[in-house]
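Heads up, one of the protein chains got dropped from this complex, but the rest are sitting where they should.
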Amino acid sequence: MKSKARLMQGNEACVEGAIAAGMRFYAGYPITPSTEIAELSAERLPLVGGRFMQMEDEIGGMAAIIGASLTGAKSMTATSGPGFSLKQENIGYASIAEVPCVIVNVQRGGPSTGMPTSPAQGEIMQARWGTHGDHPVIALTPSSVRETFDLTIKAFNFAEKYRTPVILLMDEVIGHMREKVQLPDPSEIEIIDRKRPDCSSEEYLPYEADNDLVPPMADFGTGYRYHVTGLVHDETGFPSNSTAVADKLIRRLSNKIEIHRDEIESWEEENTEDAEVLILSYGCVARSSKSAMNILRERGIKAGTFRPITIWPFPEKRLRELAAKVKTIVVPEMNLGQLVLEVERICGCNAKIEKLNKVSCEIIYPEEIVSKIEEVL
Amino acid sequence: MPSVLVENYFRTEKLPQIWCPGCGHGIITRSIASAIEKSGIDKNKICIVSGIGCSSRAPGYLDFNTLHTTHGRALAFATGIKMAKPEIKVIVIMGDGDATAIGGNHLIHACRRNIGITAIVYNNSIYGMTGGQYSPTTPKYDKGTTAPYGNIDKAFDICKLAASAGATYVGRATAYHASLVTSLVQNAISNEGFSLIEAISMCPTYYGRKNKKGSAVSMMEWQKNSAINISAAAKMSPEALEGKFLIGELKNSPEPEYTNEYQKIIDRLKKESQ
Partner (left out) sequence: MKMEDIKAGEIQNEKVVINPAWCKGCGICVAFCPVKALELKNDKVVMVDVDKCTQCGMCELRCPDYAIYLRRKKNEKQG
């Protein structure tokens, strides 16, 4: 049975998705433009037996969700620019200690306090490389309210499946925009829970990975008395100074995402069969790209769109195929050119790449994309 | 074959610890294990959390669910554990820099919430792991590698800080007074709300050497001679208390515990929806 269609904000859809995915713990700190996610979590969580905490700061919010996740609770925090910077320390911790959790960043203008109530896409590279050291990342970017719901669920599923922090990279437009959405029936939603050990506590090696490179995870307080650390550690979970252990761990962390790229990567493309010019964009800008494509098609220009949904890992294989077919790739971004670096790396020799950048903290309009394309063709 | 206490509560294959000869941390860690033994709590329902620093290596030696977190953040991680699974007894081990400098914000707010966590601060008045820099508890005019001419910062009184921030059980002991550490920690564990025990430790390697305090033994002699139990202090003149510090139970005033208060909200909402 389908639920009634509701008018809903992106931030609200995020909380609905999180609850549907099984979120039972939220910790965070108020920050514009993500605050509604905290407010709604505070309201909704105790109703489903979950728990909400407003922490003393952003760092504490990130730390608390890791602690909660270690007990088995699906956990999330949400923030925006400055808070995302503060959370990086413990995102790295979740990464090396392999603790599933979801971090939402509703992007606003930066750097620093920047433009708190206006949209931007300035954290594309921070989402990838924000915390120090080599580490795996999954980052998802919704471009509609309904997709925010779906991707929040996906974020929890990936976090649980691969034991890794997952970033939901929204922007202020998507967070605050209201759309009429029909949420799926809970029975239609796929929910993934982390693997738990099926061996006895005596036999349990907390960081011994299965063939999928992901180790089963025991909840704290259930008799599996193991050690968790942010130091380089071996299969037992205890720190090690061995260079071989470090090499093995860091490679496995990265490879557990790499070998599952086909399952993780997702994108949306339109009119790519005959496209000569490809508009590559994500988040709110992808909505303008779609309109721009339609205008260009009406004017006889064969335009198509490519929208990475997982910006990390980037859908590299598919873009490479498309780059061999199109002449030009235009990359409109609300930053000075971040994801375009990845596009250039992937298909620099095959297609001409054109940037369209805006850092005035307003959305890129369809006409701006149209004129850019007419100018470069 | 180690002692029964060590055999039962330590990961004996990890011993001896990496700590320097005469480091007070081993004594305090043993006292904590002894308090846990006396409290009779199921080992599987205890979680020990630490930050980063010499003291924060303690959980690695203890046979529980143990979590070695990031510098200063132990209480925030611990808060998540306690909130998500209140039946777990959460014990947090921190150093003085860890708890009161980089983790100071988490400390005062954990106190304020009165969340059911037992925090034990191993106070050796120095950053040991990084090689002897002055900390927020280094006494004024003492030396550290980053205070070569003497420290001009005023030191924190961790117990006063915790008590005024809202911790409901507060106590202080020293490595010399190891059995007092045990009894205070035992009381702290049985307090439902937030408890803080300051355990004065000694770092002969850096603090001791920098400040010519002599060997571990002489640092313990100093603890013995400078600590006055709060009950004895009541009968002493201010002159006699000059240069001394108080040990013992400094605050014991139970108040409603945080996760219980939250549970009341959940229960109320459940009732209302029926």
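Every chain is named by a letter (A and B) in the order it is written, and numbering of its residues begins at 1.
What we mean here is this: a residue touches a chain if its C-beta (ideal position, glycine included) is under 8 Å from a C-beta of that chain, and two chains touch if they have at least 3 such contacts.
Every value quoted in this text rests on a predicted model; they were computed, and no experiment measured them.
Here is the thing to keep in mind: the chain we left out touches B in the whole complex. Among the residues B:44, B:146, B:164 or B:215, only B:215 touches the chain that is left out of the figure.
The missing chain lies against subunit B, touching residues 1-6, 10, 15-17, 19-27, 30-31, 34, 37-38, 175-176, 178-179, 215-217, 220-221.
Quick note on the criterion: only the chains that are shown with their structure count from here on.
As a whole-number value, the distance joining the C-alpha centres of subunit A and subunit B reads 38 Å. Against subunit A, in their complex, subunit B makes its touches with residues 14, 43-45, 47, 49, 59-60, 63-70, 73, 76-85, 87-88, 105-106, 108-109, 262, 265-266, 269, 273.
Of all residues in subunit A, those touching subunit B in their complex are 24-25, 27, 46-47, 49, 51, 53, 55-57, 59-61, 63-73, 75, 89-90, 93, 219-231, 238-239.
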